[in-house]
Structure formats: structure tokens, C-alpha cells
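Left out: one protein chain. Kept in place: all the others.
Take a look at subunit A:
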Amino acid sequence: MSQPEVSFDTEPGRYRHLRLEFDGEIARIVLRVDESGGLVPGYELKLNSYDLGVDIELYDAVQRLRFEHPEVRAVVVTGGLEKVFCAGANIRMLAQSEHSWKVNFCKFTNETRNGIEDATAHSGQTYLAAVNGTAAGGGYELALACDQIILIDDGSSAVSLPEVPLLAVLPGTGGLTRVVDKRGVRKDLADVFATRSEGVRGRTAVEWRLVDETAPRSRFAETVRQRAAEAAARSTRPAGAEGIALPALQRSQTGDTIVYSTVRADLDRANGLVEITVYGPRHDIPESPERIHELGADFWPLAMTRELDDLILRLRTNELELGTWVLRTEGDIDRVLAFERVLAEYGRTDWLVNEIRHYFKRTLKRLDVTSRSLIALIEPGGCFAGPLLELALACDRQYMLDGLLQEDEPTRTALAADDEERDPARIALAVDDGQRDRARSALASGDGEREPARIVLTASNFGSLPMGNGLSRLASRFHGDPDHVAKLHLEAGRRIDAAEALEKGLVTFAPDDLDWEDEIRIALEERASLSPDALTAMEANLRFAGPETMETKIFARLTAWQNWIFNRPNAAGPEGALRLYGTGRRAAFDRRRV
């Protein structure tokens, strides 16, 4: 089955599968999946089972609650069907999907579940699962992402992880990890639970720590309300805050170019890569938090993060063969730093500023778990400073041009000029301002010439944007040398040129103008010639030096095993359990343990 082009654009008015309800400081996400609303033909989304389309709505809802509804302090997730909470990922969808689709789907759903936990931990929006009926597989995993789980005690509703006994796959959306790591279920009981297809009900579910409490039908709604109110009372959210709107992204795609207001991607299919440019801030530095709220989604850090997030998701899902992403920035370093100062100044007191930081943090994490080779090109006119430097540090390699390209000026500008002829209106938006910025920085330098590339370390690089392993990218990069990170701290705020960046280990290579072009071309071609599978696996293994966390376990241990199983005949072969589920035929297993 050929894969449809997936868009992540949606908003509550367009939801088909869930409903957002508001009651003061408590919101409810009510899951009522439209059976005939699958993203791809070939399956029905029965019993609140979900596919990528459902999860796109869920992601949108979680994001909007954080930005558009600061008044919400607790979020109740519940099922909108009688006696059904959620039956998990749709099995026929999984059975008919290509491997790559399953992997991308699982990654995205995992990120959304992590985002739910992030909201609980950092946004003062505590998620509660009101399990009003069967919560099976991914349904229970959704509940597991919530801070509390309240299970209806009706003598029949159970929570279960039936993947192993029924489908011969894993509860791969964090299920196994969260059961033992988050909820502290004993491993032997977890073993019983994860192999018992009918799951666990009532009192036993509480005793095994699979849920926090149960409530009979008659008192279920009241109990949930009460728990939500208690959670809301603990929230640190300010009173009387007003949300900002997240309007649809302005994105235009012409041919192989995707342009947003602050992000641009040039798809190079011949070479199997995407050139991504993130543009620095163009509008004035807001002088007050009020001004930030007024700008809302246009505020550069938020606009840039939303656009980058969307681009990552689209490329990841729709452009499987573009295996290398080349990341550049363009803009004025001083302005990036000025914006960072504003964010730092109001980060503790302003909910929106806080949200933006966490959103950027999550977007960087998305990059960390992206199965593409990431190469940062740090060139004159770029603005890899502070938060934007994290983009480079998230990459597998960093190339920084030492000095200027002698014949310079042309390359990027010429590219832009070409594009402009094709589509003046749209490109002008992004590119002209980049050029304006360059001109501005050239003016500032006094001699009218372009300055060599510089990077700047700031507080953003030392812990405020941690990776999934809990470390800053620098701490993870220099895992073997913590003293070095301490020394780098002393360099914060200073412009660092290529030679010094190389010497300090902040970049991989610093070719001069003699080598730059060849070095980059050859590196990219060489990369493109290697096995995509081996690269994905290698990168995933190298990117997360340091300790394990629940998050890294989910993306590494759980996901890697799940992806292995997805490729094994016992699940995905013609006689495999996943493929035969619902046919009445029994799977034939290859009995050899591997």
C-alpha cells in the first residue's frame, strides 16, 4: 500500500476523534474515535482504537491546552464510548502497514505520551486517566502517561497489555517501561500482567500498582472530578492568565522547497538530503512580557519552534529517502542572544515564556530521536548561538567554516536569487530578511565585509534544554570529561571562532575555504552511500552518551526490541500473529529463541 502524504495540521474544529471540554480549571479530552475516519483505507477504528490520524489530534490537543488554555490546571483523559476507554493502536492498521510506517507511528505516539508527562511535570497541567472501560494495549499505555489512573470498578473493565499473548509484539508505546519504571510494578507481576490477555481488574489492579484507585460506576465521575480538583489545586499556574492562539502555520511548498516564516527546507532528492535553514529573529526584541503575549504565535522563538516541529514531523513521515538533514542557521547572533535574555528574564514568572522553552526543548528532543543523519553547517551569516547552538549540538557532526569563502557571497545568495525567480512572493519572506540581517551584521562590523562564522555558548547550553537522558547536550557530548563542561561554562557569552571551537571540541571539523566545498560534498555523498539501517542504529547509539532514563529506555530498549519484532516472522510474517489476528487462524511460531 502506498503511503499517503501526512499533514499534521489540525485544530479542535476539525477533530474527528476527540473532543475537548472545559470546566474552569479542568479540561477533558474525550476520546470518541470515528470508526470510518482512518487515515488510510483498509481498517475501521473500532472500540476507540487509534491510528496516526487520531494521534495527530491528540498531539494537537495537548499542545493547545498548554498554549491556548493556561487556565487549565488538570486534564482528564477519558473514553467517549460506553464501557470503552481505548483499545490501543488499531491492529489491522499495524498488520497492513509497512515497517517504516509502524516505526514512525510508534515514535510519534511515544513523543506525544512524553509530552503529556512533560505537561504534568513542567506546565502545571496534571493529566489524569479516567479509565471508564476497557483500556487495552495502547489504551492502557495512554493512561500510563497520565499522572494518575482511576479505573472504573464495574466487575468487567480491565486494564491490559495483551500485545505479547495476542499479537506477538510489545506494548511499545512506553507500556513495559512505564509499568516497572514509573509505576513501580514488581517485575514478576508485570510479567504476569503483560502475558495475560484479559488483563487485571478492580482491587488487584490497585494492589499491583497498575492503577491508583478504582471507583464504582456510581461514584466514578465524582471521584475523577475530585482527583482532578485536587491536582488543579496543586498547580502553580497563575490565576487569570489568558491563552494565546495557535493559528494554522503559514507553510508553502513549491516543488521541493518548503518555506515557513522562519524555517526553510530545500529537498535535494538527487543527493538524498534536505537542507534546512532556521532563520534568526527579525522582529524587534519585545520589551515586556505583555508584548510577548501580544505577539503570541508570531513571537520568533515560538514561531520558529512550531515551524521546525512541523517540518521535522513532515520530513520524518513523508520523506523517508532523504536520509541526511543538513542544518544551517541564518541571522544576527546579537538578536538571538537578546531574545534569549528576554526568555531567561521572564522564564520563571511568565507561563508562556516557560511553555516556549519547554516546547523548544521537546522539539530538540524530536531531533535527537530522528532517524536521519544530522549535519550542522556553521557558516558566516549563521547564528548558532545559545538556544540555536543546540540545533548544531543535536547533530551527528558539526562543520564550521574557518574564515570566509574567498569567492564567497555567491553560494547562498545565488541560490536564493534563483529561487526568487521561481516564486518571488514566498521566498522573499524568508530569504530577503536573512540577507537583510547579513547586511546589517556586515554594517555592524564596520568594514562592510562578511564576518567569519562564530558560535556562542549561553545558559541554554548548560541544562535548560536537556536531552531525554536528562543531560545537556554539552554534558552528553563531553560525558567522558565533565571538567571540560565546567571550563566551557566560563566561555559563555563570548564569540568563539572556528579554530577555537575545534580546539574546544564544539565542532567536528573546521575546514577553511580551501577545503570547505569538497569536504562537505564528499562527507554528504559518503554518508548517502552507507546503509540507512546501520546509520540509524549507529546514530541512535552514539547520540545519548550518559545515563538511562525512562525516556531513553523507551526510545532505545523498548523501541529497538519492538522494531526487531516488527521484522520477525513470528509477528509480521504471513503466518505471524499480527498478520493473522482476527482471521480465526492461529499463528505458527518459529520456536527457536534468538
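Brief remarks on what is shown
Convention: contacts are C-beta pairs under 8 Å (C-beta built on N, C-alpha and C of every residue); 3 or more make two chains touch, one makes a residue touch a chain; residues count from 1.
To be clear about the criterion, contacts and distances are computed from a predicted model.
Per its UniProt record, the hidden chain corresponds to "Benzoyl-CoA 2,3-dioxygenase component B" from the list "Glucans biosynthesis glucosyltransferase H", "Benzoyl-CoA 2,3-dioxygenase component B", "F420-dependent methylene-tetrahydromethanopterin reductase" or "Molybdenum transport system permease". Within the set A:Asp181, A:Asp212 or A:Glu519, the residue that contacts the chain not displayed is A:Glu519. The chain not displayed touches subunit A at residues 406, 509, 511, 513-515, 518-519, 521-529.
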